[in-house]
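So the structure is just underneath, and the comments pick up after that.
The complex is shown incomplete by one protein chain, all other protein chains being positioned as in the whole.
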Amino acid sequence: MSTIAFPYLLADKPETFFFPPKASTFAAENDFFYMALFYIALFFFLLIVVGMIVFVIKYRQRPGYEGDPRPLHNNALEITWTVIPTLIVCWIFARGVYGYMEMMRAPAETIDINVEARKWNWLFEYPNGARDPVLHIPNDKAIRLRMRSVDVLHCLYVPAFRCKTDVVPGRVTQLWFQPIREGTFDIFCAEYCGDQHSEMLTKVVVHSQEDYEAWLAEAVKPPIAPVAHGQWLYERMGCKSCHSLEPNKVVVGPSFNGSYGKSFRDSKGQDVSFDANYVRESVLAPQAVMRPEFVKASQMPSFQGKLKENEITAITAFLQALEDGNISDEEMNAVPAAESTENTTGEGETDSAAQAAEQVSGN
Amino acid sequence: MSHEHTSAHGAGHHGDGHGGHGDHGHLPFLAHHFDDPEQQFDSGKLGIWIFLVTEVLFFSGMFCAYSLYRSRNPEVFMFASQFLNEALGAFNTCVLLFSSLTMAWGVRCAQLRQKNGLVLCLALTLGCAAIFLGVKAVEYTHKWDIGLLPAGSYLAQPEVPVHHEGLSPWLINLSIVPGILLVAFAVWLVITFVKGDKRMSEIAGTLLATAACYFLGVFVGLKFQEAEASSSAHAAHEISVEHDGDTGSHEAGVTADEHAQGQPAESATSESANDHVSGTTGTEAPLKEIEAHLVSLDAPKVVPGAPLDAMVNQKGGAGLFFSIYYCMTGVHALHIIGGMVVMVWLLVRATKDQFHEQYFGPVDYVGLYWHLVDLIWIYLFPLLYLIK
Amino acid sequence: MSAVAESPTHSHSQVTENYLFNTKGFLSWALTLDHKRIGLMYLVGVMSSFLVGGLLALLIRAELFTPGELFLNNKQFNQVFTLHGAVMVFLFIIPSVPAALGNFLVPVMLGAKDVAFPRLNLCSFYLWVGGAIFFLCALFYTGLDTGWTFYTPYSSSSEFGTMGPVVWATMGVFILGFSSIFTGLNFIVTINTMRPPGMAWFKMPLFLWATYSTSIIQVLATPVLGITVLLLAAERVLKIGIFDPHLNGDPVTYQHFFWFYSHPAVYIMILPGMGIISELMSVHSHKSIFGYRFIAYSSVAIAIFGFLVWGHHMFTAGMAEVTTVVFSALTFSVSIPSAIKVFNWLATMYKGTVYLNTPMCYALNFLFLFTIGGLTGLWLGALSTDRALHDTYFVVAHFHYVMMGGTLVAFVGGLFHWWPKMTGKMFNDLWGKISCLLVFIGFNMTFLPQFVLGSRGMPRRYARYLEEFQVLHQISTAGAFVLGAGLFVALGVLIHSLMRGRRAPNNPWGAATLEWQCTSPPPFYNFASAPSVTDPYDYLPLKYISEEEGWVYISPTKSTDPQAHPEIAKS
Partner (left out) sequence: MPVWQLLAVFVALILLTALTVLQASLGLGNLELILSLIIATIKASLVILFFMHMIHEKPLNAIIFLSSFVFVALFIGFTLMDAAGYRDSLEYQQIDSTPPPAVEHAE
């Protein structure tokens, strides 16, 4: 906003008065078309406004001037100003369809990333299974997002890429684009989705190919220490959009800070203690036991099948560590003795064992 | 609709200064702002046609929903429509067509100033409407009893229904209002009869007959249903004997879709249907009746190899069909009730002998509305009941 | 209402009977069947709704002065913008011109005594009042926050209970829909059957053509809204599932249903405004309208094409490609009739005598703002740019230019134009022009920056925003308050005229349509006998008489004289 520059005719600067940076292959066409429309519209606008001003001045009522009230008619003129705009809108339509088709036809080779939208955050799932609330993509590669929503309508909008598509529950919608410059750009939710709609923001980070691969390799590994793992999940699984880490701050659900280990009376009047069992139950069947003040607000989905047992344990550890409000680095990275030996022997085994266990329980 | 304008305005403003408008004062039915009866009639006619246009577009929303979901999941519609009683639908169609006939006849009577004919036609139309509603009440309550509800509450397999002897409690609840009306009209008829007010007796008698027709409709509906149930219970019995060995071990609590998942598709329905029978052999009679009905409706009609699977008989499958069914027929029934209210208004005016060659607009307008309601049913019947 | 009904100081001087004072008392208004009184009551109603909606708009703009929270939290912000949208659309814009001005004008312009169904008309008014009270109570009490569009599944699964605000609000919309249908039905029948002898279709004033087209839309589209909100209510209460993805329903189906009404509704909003401008441009340029038939036909064309373009609200909503392209093509078809109208209005001024009084200033203001609104539609109709601009502030600015810069400005202009006829009082022209200037400045200051906000990527319905957007938002907020001030000045001018305004002549502007042939304000019966119909845009026989401070019809035939001097006709 610091530089208000005159609109550029060719709109070829990366960031102009009208546009955010040009960061995808769509941007050039979009900006060109936008400016073309701008000048077409400006022409007609000036035609009308100048005509208006001239007529008002020239034919204004004044002493000594008498206008002629008789009707005028001119078929040639009527036809002219019907046909010319018609031809122009035909061109606009055709050009619009041209650009649109480009945006709808993804090339054959794309990097497919699954997107899960929920109130009020995004989760991106990468081909190697990594999940992250921020979209990381390599530069100059065609990316295809396959988007699902678990609750209401959302819309993934990247202004720098000049494209958006609604995320419709009950469907898989797709959006593809190809970034052309590295950097970090905003992702907005553009379809109204409730209280925190305006805070359903994230970023898209366009890496170089090597950085992307490095990031991907790193992203798939959760921290080993349970507490850190819990926090890692907290940031990725959507907990953080409703549960804050500040004491007593209610976003939608109760704060995670200082809850663990306390007792409360639930909405059915029973005393419940906030322990590992309660955490597990709340994750799998959120509405089974609720605090009375959150009954109305609770829209928490079940995480049955989405969190593995060891992950629930990690979250429990994270909550436990939050008991006193702060987590020291020491706590964060502490690895319990029993588990650490297991981890040193082979983390993969634990994971696959957990998966196997889950599969059994799932059936 | 507008016959009373003249008098309303006479009371509403000073009489001075409007001498020029008294020239048609001798036509009591002509509103002040119209020049002549023809203009008044044309206006009313155009008005009612436009109103019918809004009605058509109002229903179009539901027809649109119907075509969307039918085109998306035809198998769901084929499956779910089997639960609708075709015979009752056909009967109701005939009842409505007959009411259309009497209504059209009524318009003719009004045009010819045949007062008694008009009253009779209106009474017949009202009676048919009440029969239609009675039959509909039987159809609805039967479905509610066995869990064929809109998607959110749809039960793929009926739970053990509330115990009741013979009549569904839903049906009894639905019949409370007509019952009260029946008694009230009867009392009113007696009062007017005692008073010797012939005109009022005529009205009260018609209304009493209308209320009674509702119960006639209920009776007919129940008879149809009984006949259907007994004829198909026989068929069901045969099937259950045939498959006795396979299905004896199943419990009634297993839901149809869970069950169907583990079974080859072609036998899914007959199997699950048999569940109900075998699971309830020891229980009370009413239960049997309902389950026999379920069997009767889907078992004999399943073609071996038909794509009937767990995805169909569920909330978001057949449940959606029933959502659309209830919306369409429910809104249609509301229109029937609305039509009955205006027809009572016509009846009152007809007994006052207010309609004649020059002024029969209201009868004509209500008639057009009534035919439109009939028209919508003409489409609803094949679209909902006759899908195979 | 009472302000109009009971301003006793000046009424004593008036000896002629008029509809305002021919009967007295509350009931004579509350139960009136007179279309003019019903129109006035509607006017008070829609203006009150506009006040509510406008204050909510200022609340929104004030909150957006800073990127963070100023005085509304997210939930409150969402409720406020929902209320603003719902009140403005359902309670103000849709009934504004047709129900308020239309009710007053349609029969008088036709030379008829009343609308075809006066009781239906009153019924429509009370449905509106009932619906409005119901709707407002529901919205304020329950805190609806779905946006005025009630998009599923948010509206069908938000945290409120089964009988939550959505059900109440939809019931309110349902009732208001009936009111709208009855008004439309009444006008179609009135215009069809109650035209006096001599008034052929192409001798009707263009306002009537616009009203007729509007009524067609009201009658055809509103029932679909009725069934849509009914199904939505059923969705919540009975869980019928057809809009609910959790029951295999489809939210996009809801959007189709909703926009099948709500796009034509945009033309319910703008067409009557265009009708007003056609009158204003011609009368105040003292020049027969240029291309009468083109304007008349384009009104009907807009009404019909309006039904074919609803999909352009859903270009990014997951529609199929083929549907998207078809809807884009059809969308552009609507732009042509609108362009024709604008050019014809402009050409009307050519060689005329332009009187720059308040109504004309508003008409020119309309031309300026509506041109911007219409032209920015090109970006949104074109598919590729729409993918960037959809659901951003660009859209917000676009439809405010069309609906507010269009309909509202035309409505206020029309109000000034017909005010002398409705109330019998002249207003202060200078202050009227000042209000117009303030509206012009404020409006452009509010909404021009929003185009830039939109193309830079600011999504709509955001309670918080990134700091990079702050300067533009602040300009916009400042503009909103200027705009508000302008509208308050306009209101002040009108109220002042009721108190202090000089008596209006029968024809202060020199207009040739029939309503100016009866007294100001008109008598109860409008016309003693059916007036002789003349060309509505023939200004030749009109002469300015300075003693009367108004225009008088000088024609060889004496047929219109009794209307010019009704007190003689009465005696």
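Order of writing sets the labels: A, B and C. Residues in every chain begin at 1.
The rule we apply is simple: a residue touches a chain if its C-beta (ideal position, glycine included) is under 8 Å from a C-beta of that chain, and two chains touch if they have at least 3 such contacts.
Keep in mind that this is a model prediction, so the values were computed, not measured.
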Next on the checklist: By the document's own contact criterion, which visible chains does the hidden chain reach in the full complex?
Outcome noted: A, B, C
Next on the checklist: Going by the contact rule already stated, which one of A:G170, A:P222 or A:G258 would touch the omitted chain in the full complex?
Outcome noted: A:G170
Next on the checklist: Which candidate, B:L27, B:L52, B:L181 or B:V348, sits in contact with the chain we can't see?
Outcome noted: B:L52
Checklist entry - Of the residues B:L27, B:M200 or B:I378, which one touches the chain left out of the display? => result B:I378
Checklist outcome for this item: Residues on chain A facing the left-out chain by the touch rule are 150-151, 170-174, 285-287, 298-302
Item to check | Absent-chain interface as seen on chain C, which is shown | outcome: 157-162, 192, 220, 224, 244, 246-248, 250, 252-253, 256-257, 260, 307-308, 310-311, 318-323, 326-327
Checklist outcome for this item: The missing chain sits against chain B at residues 42, 45-46, 49-50, 52-53, 56-57, 60-61, 63-64, 67-68, 71-73, 86, 90, 93-94, 97-98, 100-101, 103-105, 107-108, 152, 155-156, 255, 257, 310-311, 314-316, 367-368, 371-372, 374-375, 378-379, 381-383, 386-388
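One rule holds in what follows: only the chains that are shown with their structure count from here on.
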Next on the checklist: I'd like the Å distance between the centres of chain A and chain B, where a centre is the mean of that chain's Cα atoms.
Outcome noted: 48
Next on the checklist: Counting only Cα atoms for the centres, state how far chain A is from chain C in Å.
Outcome noted: 37
Next on the checklist: If a residue has to touch 2 or more other chains to count, which residues of chain C qualify?
Outcome noted: 246, 248-250
Checklist entry - Which residues of chain C touch chain B in their complex? => result 17, 22-23, 28, 31-33, 112-120, 181, 185-186, 188-190, 192-194, 219-224, 226-228, 230-231, 234, 238-242, 244, 246-250, 253, 256-257, 523-525, 528-529, 570
Checklist outcome for this item: Given the complex, residues on chain B that touch chain C span 1-2, 5, 8-9, 12-14, 16-18, 20-21, 31-34, 39, 42-43, 46-47, 50-51, 53-55, 57-62, 64-65, 68-69, 150-153, 315-317, 319-320, 323-324, 326-327, 331
Checklist outcome for this item: Per the touch rule, the chain C residues reaching chain A in their complex are 74-75, 78, 145-147, 151, 153-154, 157-159, 245-246, 248-252, 285-292, 294, 316-318, 321, 324-325, 328-329, 332, 335-336, 339-340, 342-344, 346-347, 349-356, 364, 367-368, 371-372, 375-376, 378-379, 381-388, 390-392, 452, 455-457, 459-466, 468-472, 537-540
